[in-house]
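Here the complex is missing a single protein chain, while all its other protein chains stay put.
== chain A ==
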Amino acid sequence: MSEPVSALKNISDLNGIAAIREIGPLGMITLRGDLSDRAVQDAAKTAGGANAPDQRKINAEGDGGVAWMSPDELLILCRYDEVPLRMTNLQAGLSKGHALAANVSDARAVFEVSGPRAREVLAKLAPVDLTPGQFEPGMMRRTRLAQVPAAFWMTDAETFRIVCFRSVAQYVFDLLKIAAQPGSEVDFF
């Protein structure tokens, strides 16, 4: 098997008011099920290494974690090469009930936007209140970046991790680059 290739081969742009990097590929598994079901919660915890989070939250550390996606959907995060094993474990844990687990690692592109002005760059593209205190590490938003769906969370006070569909990776990279163009500081946050 060939080496997995991310959508933009880990392209980066460090010339703007925030640093933009395509990272990944990362492991991602969509899990749909009854989130109040113990079996689903346990399976998610085993696969993601963290408890299932509350609404609009994420429990993540490094490349692993569990994110809330909707009232019946979680996103399991892990290393790309661990997906097959995690999927097997998940399927085993979920075999008795009704749930759906699907590997979506390759369907996504992942970006990191970092720096003191990372919040400003995101606030140019997503209708989300990114004021410190209103949006902090541990929170998760499914939203849009300009014209495409996206989700993001913060890995530290100045770093966002953004997930979008693989097919629009170039669009999202171009968007981020424009939003971070030199001279576009907002001085809002």
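To be clear about the criterion, a residue touches a chain if its C-beta (ideal position, glycine included) is under 8 Å from a C-beta of that chain, and two chains touch if they have at least 3 such contacts; residues count from 1.
Everything below uses one rule, namely that contacts and distances are computed from a predicted model.
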Completion exercise
UniProt lists the protein of the undisplayed chain, choosing from "Pyruvate, phosphate dikinase", "Sarcosine oxidase subunit alpha family protein", "ABC transporter permease" or "Lactate utilization protein", as "Sarcosine oxidase subunit alpha family protein"
Problem - Of A:S12, A:N89 or A:Q170, the one touching the omitted chain in the full complex - result: A:Q170
Fill in the blank from the handout: Per the whole complex, from A:I20, A:L77, A:L90 or A:A123 the residue touching the absent chain is A:A123
Handout entry: For chain A, the residues touching the chain missing from this view
Key = 1-7, 25, 30, 32-33, 72, 80, 98-100, 102-108, 120, 123-131, 134, 146-148, 165-171, 174-175, 178-179, 181-186, 188
